[in-house]
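All protein chains but one are shown at their positions in the complex.
Letters A, B and C name the chains as they come in the text, with residue numbers starting at 1 for each one.
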Amino acid sequence: MKKLINRVEDVVAEQLEGLALAHPELKFCEEPRYVYREVCGDKVALISGGGSGHEPMHAGFIGEGMLTAACPGQVFTSPTPDQMYECGKAVNTGKGVLLLIKNYTGDVLNFESAVELLHFDDIPVASVTIDDDVAVKDSLYTAGRRGVGATVLIEKLVGAAIEAGADLDEATDLARSLNNRSRSFGVALGACTVPAAGKPSFTLADNEIEFGVGIHGEPGIERREYTDCDTLVAQMVDELLDNTPYTRVVRTWNREMGMYDEETVAIDEFNAGDEFIVMVNGLGGTPESELYGAYRKLHKCLEDKGFKIARNLIGNYCTALDMEGFSITLVKADAKTLELWDAPVKAPSLRWGR
Amino acid sequence: MKKLINRVEDVVAEQLEGLALAHPELKFCEEPRYVYREVCGDKVALISGGGSGHEPMHAGFIGEGMLTAACPGQVFTSPTPDQMYECGKAVNTGKGVLLLIKNYTGDVLNFESAVELLHFDDIPVASVTIDDDVAVKDSLYTAGRRGVGATVLIEKLVGAAIEAGADLDEATDLARSLNNRSRSFGVALGACTVPAAGKPSFTLADNEIEFGVGIHGEPGIERREYTDCDTLVAQMVDELLDNTPYTRVVRTWNREMGMYDEETVAIDEFNAGDEFIVMVNGLGGTPESELYGAYRKLHKCLEDKGFKIARNLIGNYCTALDMEGFSITLVKADAKTLELWDAPVKAPSLRWGR
Amino acid sequence: MTTIKQEQIVTWLKTCAEVFAAQRDFLTDLDKEIGDADHGINMNRGFEKVAEKLPTFEDQNIEGVLKATGMALMSSIGGASGPLYGTFFIRASAAAKGKEELELADLVAVLDAAVAGVVARGKAEPGDKTMCDVWWPVLEAAKAADTLEAALPAMVTAAEAGVQSTVDMQARKGRASYLGERSIGHQDAGATSSMLMVKTLKETVLGA
Partner (left out) sequence: MTTIKQEQIVTWLKTCAEVFAAQRDFLTDLDKEIGDADHGINMNRGFEKVAEKLPTFEDQNIEGVLKATGMALMSSIGGASGPLYGTFFIRASAAAKGKEELELADLVAVLDAAVAGVVARGKAEPGDKTMCDVWWPVLEAAKAADTLEAALPAMVTAAEAGVQSTVDMQARKGRASYLGERSIGHQDAGATSSMLMVKTLKETVLGA
């Protein structure tokens, strides 16, 4: 393994230090670890976080119109409850804290512990668990659909709503509704190498891919034959547009009762005529040019099926270290969603209008 | 070799088609191949181009406040004169055409042919050859310093000046002066794979790097031992700050005479107290997180030596397909340069203020 | 011997730190097959932190030691195993209220509370291919024994059998569940780290 790092133990801290040096508007707390910005005005604090290795997610999305703070764990390991707890206390302006969680067992367990800790400190707190990865078919025999690429888009959209004055409940409802309208699917052409492990997490023959991968270098739901970009994108679109019902238990923190309410909720259907915000996301080791090649086919597939691409985002946003591969995310968007999308954002890795 | 492409022959065309589908404000001419935008107003047209495989450079930098058009060649092969010629004719508003050339023999020969063709069509034309790669030590026994990362920054800065009303001579002078204040140095931790070749261009042991690489997958000036990120960045900074005089023959198209004037010109010195715009640029296969790790050390090295980083740009901007590695570019900046830098730009891969 | 002494608990924790340093790559490799290749790294980081902090709490009673251990694990492991092992020790601590030593009945009560805590958090069911598939049989073995001397080796045997039993299971919880049938045939990493803790306890108290 050869990586642009120093000691494996220091990777996350040093990279965050570099981020804060490059973007002095981001502050960096080392113990426990979180990155944040001073919130201008009396706004809800939007906090995300998760294992490191998905850069620019999440710290690169801290900024006006997007995240207030991010809690980075070790590489591919969710952060610990004390990080979100201390971070939440630090950035709460009184309007409360919304935690965005990617649905991985580790993230959910650690974030939900933090929700309880913040609650017992009388901080208004809510959490939304994002589970957009349609590669996972059932929620009964698995830990449920993983939270992947949609996280980026939801962070942007909810951040814009908060900038425009949404309160904690409105922001929470928006995040949840966006999540029910979001679907992602990822594939790997090659494995990534976790610095601490030092070797690739799997090996693939020249004509093989992992189909339906998450963002942690884990194998996909299936190893498939690979022929070419267009065939692969078409297979992914089939998975993304499949309307087989998917329901799961959604947990909502009840701030009156100090406990979670549980409710079984289904995701939304996608039907011809729908408009999408589309993301073609590189997993870290695939050049941007190839993502545009994939976008070409995606655009045609969706238009052929009667869908409309209202906005697109193409690049490396939610990565798995240096994994070769990419994911596609579709978010069903109405006029209000597009307005939030177009609103200014000024984060190190997503910026327009400012 | 496994890449996210279809037929090798179609790679460039399909990726550009994807780009134009994603960004409908960019128009795409297939034969001869160039990408352009409608210029608003009576402005100089700023055209860049070169081999493909360096994405997002150049087509991703077409937009308000940056390039007017780009002429993409085959992968790692400079475009042909007819591309720049037809493109120049198409986008000239009467204010003339400035061609930015990266100093590689192929680029220079093909672009200079296009300069002549445009001139004979009575189009006011100028060209500036960018040669910022300080890995190349002498201009006498080589084809001269290569044009690499500074191209991105010069495209941005000259584009802003043109947006603000600079005429052809002013834009040309600015580009030339910026080039004399720009230095880059690149390293490769792993080779890239040209789709048409199908195999990596070289192999490196786990403790080896290529030191002083260009952006075409070619080996560097030297194969060196690799220990860690900080050591490597410090070595690169030494190369970048070295003030050994460098002169070369600069060719300026004489629009009266219809021929090139030649003049021997030296690059500027860098001295403590200077302010820089700094780019840490990934070569395509290195995750953004690692670039921030490198930025951390770069920031400290430069500050320790009494330089100031006024602005920074960190990410994949001028790549070599999926090469693992990165480059550092320094541009000495005065107040006027920073004003141009901060001016709005709205290109697919560089955007702020719009 | 009829009890586990406070000093033995402290020694056990220190030895666990050594064991997880030594087994770091092995556990990570297990997690690579059907997870994300970090379980050994996580356990090593967590118990390194415990060992580092031990001097600040090793004089407390068993309740205090277990509580501080749980807090250290909770705030240093991360991932799925962090809150689970954190909860394990914090619940164990509550069941060891005021204790300076543990009789067999205490051990059973402590284990019972600890395992219940893990299940409450992670909602695993038998056969889901998790660390619980070790802890349930371990708890049963402790309950079935008459003496501590008999209980500890029986717990190790149960733990080892529990680990083995995970090989043929299809994961239904945690990261491995995404692999569906492809998770079958691989030994669960968390079950293995749990077994190592049980084995280390037995060796600390009874010798290797």
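Some notes on this structure:
Basically, contacts are C-beta pairs under 8 Å (C-beta built on N, C-alpha and C of every residue); 3 or more make two chains touch, one makes a residue touch a chain.
All of these numbers come straight from a predicted model, not from anything done at the bench.
Under the touch definition stated at the start, the shown chains contacted by the missing one in the entire complex are B. From the options B:K102, B:K156, B:H216 or B:R351, the residue with contact to the unseen chain in the full assembly is B:H216. Note on the undisplayed chain: of the listed residues B:Q74, B:Q235 or B:T252, the one touching it is B:Q74.
Although one chain is not drawn, its touching partners on subunit B can still be listed: residues 32, 51, 73-82, 104-106, 109-110, 113, 135-136, 141-143, 146, 194, 196-197, 201-202, 214, 216-219, 221.
Keep in mind that, in the parts below, only the chains that are shown with their structure count from here on.
Listing every chain that touches subunit B and subunit C alike gives A.
Distance from per-chain Cα centroids to the pooled protein Cα centroid is smallest for A. With centres defined as mean CA coordinates, subunit C is found 56 Å away from subunit B.
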